[in-house]
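The other protein chains are all here in position, but one chain of the complex has been omitted.
Then we have chain A:
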Amino acid sequence: MADQLVNGGSGNYNFKVVLLGEGCVGKTSVVLRYVEDKFNEKHLTTLQATFLNKKLNIGGKRINLAIWDTAGQERFHALGPIYYRMSNGAVLVYDITDEDSFQKVKNWVKELKKMLGSEICLSIAGNKIDLGKERNVPVETAENYAASVGAMHFHTSAKQNIGIEEMFLELTQRMMQRAQEQEIQRASELTRTNSMRRNIVIVDEEETSPPSKSCCGT
């Protein structure tokens, strides 16, 4: 269904981005910082942090990002497919001070690759870099892993607003590129079908099958 909605025809895009990661790694904070530029120390009147929309303008194209937050607790892991179906992109968040949360990201990547293949664009966010002294996931390990699975790695801090804007921008650009490639592919398929249709020659039956003489030796 996502395909139907992505291309508005006039260069507008609607993308669904799903936030995945273990509980308490900062998924909600990351998305709040990105969309509202707020961190939960501020006093706000209304706040809906589970689903957020962000409108962007890249290269003259209007893009609407629908960012879906998900429950990260282990007991809710089985619900993943309900959330990530029809997604164009996924941000996998882990806490750099928590090795387990990085392992969880690896599990998510495996599952996403298995279920959606290369349809989905992936970004991995090593969050809470403001707590660099307590880091438990080595930078190299994380970056190498991201490269090995075709994802981009970003070092982020929702608290200090580091790396978040760049991460979503880069992800959006990749999703746009993917959507454009799909459009071209679809267009070429259509042209091929049409040209095939044009090449079909209706041949008169009488002309195609001259009476065989060799069969019975007559």
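One rule holds for everything that comes next: contacts are C-beta pairs under 8 Å (C-beta built on N, C-alpha and C of every residue); 3 or more make two chains touch, one makes a residue touch a chain; residues count from 1.
Just so it is clear, contacts and distances are computed from a predicted model.
Undergrad: Which name from "Rab-GTPase-TBC domain-containing protein", "Cullin-3A isoform X3", "Protein FAM72" or "VPS9 domain-containing protein" does UniProt give the chain that's left off?
TA: "VPS9 domain-containing protein"
Undergrad: Which of A:Gly23, A:Gly132 or A:Gly150 sits in contact with the chain that's absent?
TA: Result: among the candidates, A:Gly23 touches the missing chain.
Undergrad: Residues on chain A that touch the omitted chain in the whole complex?
TA: 1-2, 4-5, 14, 16, 23-24, 27-29, 32, 40-51, 53, 66, 68-73, 75-76, 78-79, 82-83, 86, 190, 194, 197
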